[in-house]
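What you see is the complex with one protein chain gone and the rest in place.
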Amino acid sequence: MNTLINTIEIIGIFAFALSGILEARKKGMDIVGVYSVGMITAFGGGSLRDLVLNRHPLFWVEHYWYPILLLLLSFLAGFITRQVTSHTRVMTSVLVLDGLGLGLFAASGASVAAASGCHPFISSLLGVTTGVFGGVLRDIICNEIPYVFQRTELYATCAFAGAWSYLAVAGTAGNELAAVMSCISVTFILRIAAIRYKIRLPI
Amino acid sequence: MNTLINTIEIIGIFAFALSGILEARKKGMDIVGVYSVGMITAFGGGSLRDLVLNRHPLFWVEHYWYPILLLLLSFLAGFITRQVTSHTRVMTSVLVLDGLGLGLFAASGASVAAASGCHPFISSLLGVTTGVFGGVLRDIICNEIPYVFQRTELYATCAFAGAWSYLAVAGTAGNELAAVMSCISVTFILRIAAIRYKIRLPI
Partner (left out) sequence: MNTLINTIEIIGIFAFALSGILEARKKGMDIVGVYSVGMITAFGGGSLRDLVLNRHPLFWVEHYWYPILLLLLSFLAGFITRQVTSHTRVMTSVLVLDGLGLGLFAASGASVAAASGCHPFISSLLGVTTGVFGGVLRDIICNEIPYVFQRTELYATCAFAGAWSYLAVAGTAGNELAAVMSCISVTFILRIAAIRYKIRLPI
């Protein structure tokens, strides 16, 4: 189970870091800014989860190769993304990876919270929080009202549905792998559908 | 004493959540944004208090019905506030409730810090912090310079005076209930007077 959650984290971290890196480059930041915003976007949600649930050491302090990998990614991104970020295909890949990361992190948050004995509603909230908090910090640093709080295509709602599907499957089938996969699928499909058909919540 | 502090928290949470919800609606956020800003405004101060003083689980993780109640409140507020927020009477009620919440949270912060063995000055600071930090986060998320740091009618100052009155009464009379009531009264009366007579600090 720990191996599964770690694998989850690596993919999610990569996707989130990339969204932070691209946003930082768009704002004209240098490598320090790019790396910092990438780190904060990738590790923000998991750090809040660990602080709230009093888990120490924090996951990126323990897995010290995560921040090292992100440093390499920041340098690489600098070389690669120069021309390509205007391409629609690249931005679509980022949206897809981000949807995957959202589902992965929501599962990790809900899983850790449930294992800590939290009430299901709190577990679902911590799933959503783990999924979206990195992006909230990214937007605050870039001096914008967080994307996730604005009235755009469903985002946090997808993670919320995914977290509940995790809790439902884990609670009935008792199979961690199935529960995680269920969370990722529900979150991802809902998110892609929301983008494709411009689904928004009413005010 | 625990029952008293819990009751304190519920009233304060309601008042603060409402101020967050109204602000989020003013910014045109959907239900996810409204609920998130409401939660952050209501739980921000107490969460910082608990993290700084290493109290686990955090109060809203333990009292899981708080976040559930706020979800209901967010839905209700959506239906109710549509027409009424332009009414002066409604906005006055919010200011009054907010002043009450400020006093309640200041008492809760100072009380918990003093019980943890903090120095009185630190206890008074944690009282103020518990009272104002949720609003600071609300304003940062809504992309504004926090209200409490701007030169407007006394706000943090009221909580500061209230926290000291808590410490004075708790230290001399040793009565928790009297100390909490004293803090609420001092904070609330000072805050209402500051609004009524436009009392500001000199630069």
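Some observations on this one:
Every chain is named by a letter (A and B) in the order it is written, and numbering of its residues begins at 1.
Note that a contact is a pair of C-beta atoms (placed from the backbone, for glycine too) under 8 Å apart; a residue touches a chain by one contact, two chains touch by 3 or more.
The shown structure was predicted, so the numbers you read here are calculated from the model rather than taken from an experiment.
Of the candidate positions B:10, B:69, B:96 or B:118, contact with the unshown chain belongs to B:118. If you put the hidden chain back, the residue from A:95, A:115, A:142 or A:192 that touches it is A:142. Touching the missing chain, out of A:24, A:118 or A:186, is residue A:24. Of the residues in chain B, those that touch the hidden partner chain are 51-54, 118-119, 121-122, 125, 136, 140, 143-146, 148-151, 155-157, 200-203.
Looking at chain A, the residues touching the absent chain are 24-25, 27-33, 36-37, 47, 51, 56-58, 60-61, 64, 67-68, 78, 140-143.
Here, only the chains that are shown with their structure count from here on.
Work out the mean CA point of chain A and of chain B, and you get 30 Å between them.
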